[in-house]
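All protein chains of the complex are present and in place, except for one that has been dropped.
Chain IDs A and B follow the sequence of writing; residue 1 opens each chain.
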Amino acid sequence: MSVAYQYYTITLLVYFGVNVIAAWGLNLQYGLAGVMNFAFIMFQSAGAYTVAIMTLGPYTPFGYQHYFFGAHLPWPVSLLVATAVGAVLAFIVGSFSLRPERRDYQAMVMLVVSLIAATLVVSQVSWFNGAGGLAAIPKPFANQLKNYDLVHYGWFYVGLTAVIVLIVYVFVDRITSSPWGRRLRAMRENPEALEALGTNTRRESMKVYVAGGALASLSGGVLVQFIGAWSPGSWETAETFLYFVAIIIGGSGNNMGVLVGAALVLGAFQEALRYLPAFGYTGLAEATQFASLGGLILLFLWIRPSGLIPERRRRYFSGAS
Amino acid sequence: MNQITLAIGFGLVTSSILALSAVGFTLQFGVTNIFNLAFGDVMTASAFVAYLVNVKLHESIWLALVAGGLAGGVLSVLINRLIYTPFLRRGTALFTMVMVSLAVATIVQNVIQAGVGSNFYGYEPVHETSLHVAGMLLTPRQFAIIGIAVASMTGLHLLLKHTRLGKAMRATSADASLARSCGIECDRITTAAWMLSGTLCGLAGVVLVMNLATFDATTGNSFLLVIVAAAVFGTVGKPYGAMVGAVVIGISSELAAIVSPSLKDVAAFSVLVIVLIVRPNGLTLNFRIRRPVEVTAA
Partner (left out) sequence: MRLHRARPSAKASLAVGLVTLIALLVAVTVGRAAAASSRAKASSITIGVLYAFTGPNAQNGTTGMAGCLAGVTAVNAEGGVLGTTLKCKPFDTKGDPADAVPATNQMLASASNLAMVIGPSDEAPATIPITNAAKIPNFATVGDPRQDTNTDAYFYRLTPSDSVQGYALGYFGAKYGYKHSASVFTSDLGAQTSVPTFKARYKQLGGKLAADLTLAPGKSSYRTEVEKVINSHPNAIFTEMDPQTAATFLSEYQQLNNNKLPLIVTTQRANQPDFITAVRKAIGVAAFKKSVWTVAPYVEATGLGFQTYKKTILGLNGKVKDAQSYVGHPYSTADYDGIVIAALAMTKANSSKGSVYNKFITGITSAKKGATIVRTYAQGVAAIKAGKKITYIGASGVLAFNRYHSAPREFALYKYNSTTGNMDSVKVFPGAALLPK
């Protein structure tokens, strides 16, 4: 395998890891508990920005980019801080956006909140350098591994990502199969009944919202240390919907299904389309590729409406018809 | 001249454009239960149809507006017939339909881009002098835009309140299966709802571009989220919520622009969030997570 192909493979593997972590986070919220987080990408971005300012070093006004605070936190402390920031942000946003009773209604509040956040980040340049975004974000262990070339370092980063993916898998798998997971599923299917049984559904929603927000934030942190740059263009609201597509195509509620969905929708589909031959005038082939992505999504939703690996039917609910 | 009354006048133009689209969106969602993310791209497509009529065929902007409205209606009906209805017949969950509409949006936008490239387009410009009316300063065209919005809203109100079709739509949106068992032909009602909401969508697209002065393949899509934000005020059959939402966003963003132009949307959206939290029963969306509502007649 040539160096270039290796590095391409590395990129795809790291992105896959990041997308899986994020998709599992969203799956906790939506797939398991039915909370429609339309602000999802905002949490991923919060993690990316947190890790950026936590590793770029203290802010000096003489630098070429603006941000606040700034520190040199080592890996994985930077990621832990990002995870915590994601959790806190989710708690704050959840404290008002989960107040309406209806899920769809909550989703709308979150959508508007993420629009506000995106506008603020662009206009408040002193936060995260505005529309330019932050760049030159250091890579973990870059000093210790100075004599590694890009490919060696890349494989090392794949390893780091794999470890995090594994830890996250253990975490989400435990939640899914725990009594709390069962309660969340019951809440998704019939919140009124669960409420009648004495469960405070808003508190349960908040807990899972915080857990999912933390994972989303973690995924952003892992991604930004790999690509080294983050800007408002990286977290447009449309990306939130792409994560939902990944979950639904893979199999909402099923961690393995979600993994497959993330690999396909956020990885394989887009990469495969890049190899379509160029034709016609400039931009025609690219627009056709992008349109084909829509076509592929339609195709999969048509063939497997409940996902490639659907959630296992469980005895304790009557099942979706 | 008072800066505040001026800003309110400017806000009314923005509100009118937003009202046409937000009411179209909320009507579509209410009657058919489809949260249609392709709405913005249908606006773009309609704006391009109007461009053909106005610039290539040298017809007046008003004829182009009618053509754009019709194009929006026809395209919406086609998308529903060719894509949404088959998916719903398969029993696709309503939330999954959001993802179906995202795919449709991607396709529509990129087909437009493949056709028109990355250039900007604009209608034949007119250079009008602004008129002072009641402390506001607007061009005749802008008064016309406000008029179109008011007329459309009134027409819609009368249609929903006083015609058989309107009553059937409201019944369908309230409970499709009950409506069907009462003898309402849901299939036809749904098509009519797509035509009507699609026409509003098309009109909104053309009016938006008249106001923007220029547009490209991504213009409609870039306004989609603002439209959705305004639309969440709405309850079906009573699109007044969406109208109020449009007026709130339009006027508060212009007022905020007096203080901080780069934060005008933040101010408008914050007002929305507060209203949404304080009055959470102002709106009726209807995603069911698992069980689809069968919209079509068996």
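Points to keep in mind about this one:
Methods note: a residue touches a chain if its C-beta (ideal position, glycine included) is under 8 Å from a C-beta of that chain, and two chains touch if they have at least 3 such contacts.
Because the structure is predicted, anything quoted here is derived from the model rather than measured.
Annotation: of B:T96, B:T172 or B:T219, B:T219 touches the absent chain (contact as defined above).
For chain A, the residues in touch with the chain missing from this view are 1-8, 10-12, 15, 64-65, 119, 122-123, 125, 130-133, 135-136, 148-152, 154-156, 158-160, 162-163, 165-167, 169-170, 173-174, 177, 223, 226-231, 233-236, 254, 256-257, 270-271, 274-275, 278, 281-283, 285-287, 289-290, 309, 312. Listed here are the chain B residues that touch the chain not shown: 3, 6-7, 10, 13-14, 17-18, 110, 113, 117-122, 125, 127-130, 137, 139, 142, 208, 211-219, 222-223, 253-255, 257-258, 261-265.
As a working rule, only the chains that are shown with their structure count from here on.
Residues 34, 36, 96-97, 99-105, 107-109, 111-113, 115-116, 119-120, 122-123, 188-189, 237-238, 241-242, 244-245, 248-249, 281-284, 287-288, 290-291, 293-295, 297-298, 301-302, 305, 320-321 of chain A are the ones touching chain B in the complex.
On the side of chain B, the complex with chain A involves touching residues 37, 83, 87, 90-93, 95-96, 98-100, 102-107, 109-111, 113-114, 117-118, 225-226, 228-229, 232, 262-263, 265-266, 269-270, 272-273, 276-277, 280, 283, 285-287, 289-291.
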